[in-house]
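What follows is a single structure, and I will ask about it in a moment.
A single protein chain has been removed from this complex, and every other one stays in its place.
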Amino acid sequence: MEYITITTGFLIILAGLWAIMTRKNIIRIIIGFSLFDTGIHVVMVSMAYVKGGVAPILDKKELLTDTANKIVDPVPQALVLTAIVIGLGVTALMLAYAMRLHQEKKSLDIESFKDLKW
Amino acid sequence: MEFKIITTLLGILMLAMSLIAIYHKKMIVAVIATGAVGLFASIMYLFLAAPDVAMTEAAIGSGLSTIIFFYVLNRIRQNDKEGRESDEIDEIPNK
Partner (left out) sequence: MKKLLVLFILAALVGVLYPLYESFDGNTELSEVARFYAKSENVQKVNSQNLVTAVVVTYRGLDTLGEVTILFLTAAIIAFFLKKESEKRTLRKNSEIFKTASKLLIPIITMLGIYIFINGHLTPGGGFQGGAVIASAVILMFLAFPNMEFSHKFFESLESVSGLVYVGLAAFGAILGLGFLDNAILPLGKFGQLFSAGAIPVIYSFVGLKVGAELSNILNKFKSVQADN
């Protein structure tokens, strides 16, 4: 089952990269970044799956003995937990920049911000 | 066996929603499609035995992120009232 989720995650990463490189509206580029983040998290969590394992919460009595053969890997889940919150922070920061850029030039097209080109 | 069928269905739905988010003309539909991708990812995390991650993705990825996008779209629409519609940027014909 984890083959299907890894394939889905990689296809969403490709879709996000395509949106970043091809679209011209700034808000669509930011939507592409958000899709890219979601794809990476799906790939990371599906690397942690062990065949026939349960969630790593030891609330039943029979999970206390011989724990290491019954649960899935808890370390990538802890990393993805942090990464989701940081992804939200970076998206909010990019949207604040987009709002200020629109205030200066009244346009959302990325071709109209060529001030730094020589 | 049922897990495989449901996971395949969820994968196809996620891909369809992400294509809508990139290619649809209106911005509001694109933002809602991004929230839907996050929601389907949260269901997929439950099948992969990760309840903590599913809760976090449902609250943050498809709740707060969509709301922040809507605030920014409202502000841009107000600023742009006399000019061109900001939805038509991608279809500029001769640039």
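Read from first to last, the chains carry the letters A and B; within each, the first residue is number 1.
One rule holds for everything that comes next: contacts are C-beta pairs under 8 Å (C-beta built on N, C-alpha and C of every residue); 3 or more make two chains touch, one makes a residue touch a chain.
Keep in mind that this is a model prediction, so the values were computed, not measured.
Trainee: Considering the complete complex, identify which of A:Leu14, A:Ile29 or A:Met44 is in touch with the unshown chain.
Mentor: Counting the whole complex, the residue in contact with the absent chain is A:Leu14.
Trainee: Which chain B residues touch the hidden chain?
Mentor: Contact residues on chain B toward the absent chain are 51-52, 55-56, 59-60, 63-64, 67-68, 71-72, 74-75, 78-79.
Trainee: Need a quick check: the contact residues on chain A for the chain that isn't drawn.
Mentor: These residues touch the chain not displayed: 2-3, 6, 10, 14, 17-18, 21-22, 47, 49-51, 55-59, 64-65, 67-69, 71, 73-75, 77-79, 81-82, 84-86, 88-90, 92-93, 95-97, 99-100.
By definition in this document, only the chains that are shown with their structure count from here on.
Trainee: Would you kindly tell me how far, in whole Å, the mean C-alpha position of chain B lies from that of chain A?
Mentor: Each chain's C-alpha centroid was found; their separation is 12 Å.
Trainee: Enumerate the contact residues on chain A facing chain B in the complex.
Mentor: Answer in residue numbers: 1-2, 4-5, 7-8, 11-12, 15-16, 18-19, 23-25, 27-28, 31-32, 34-35, 38, 41-42, 45-46, 48-49, 53-55, 57, 72, 77, 80-81, 84-85, 87-88, 91-92, 95, 98-99, 102-103, 106, 108-109, 111.
Trainee: Touching residues of chain B toward chain A in the complex: what are they?
Mentor: Interface residues on the chain B side: 3-4, 7-8, 10-11, 14-15, 18-19, 21-22, 27, 30-31, 34, 37-38, 41, 44-45, 47-53, 56-57, 60-61, 64-65, 68-69, 72-73, 75-76, 79-80, 83, 86, 89-90, 92, 95.
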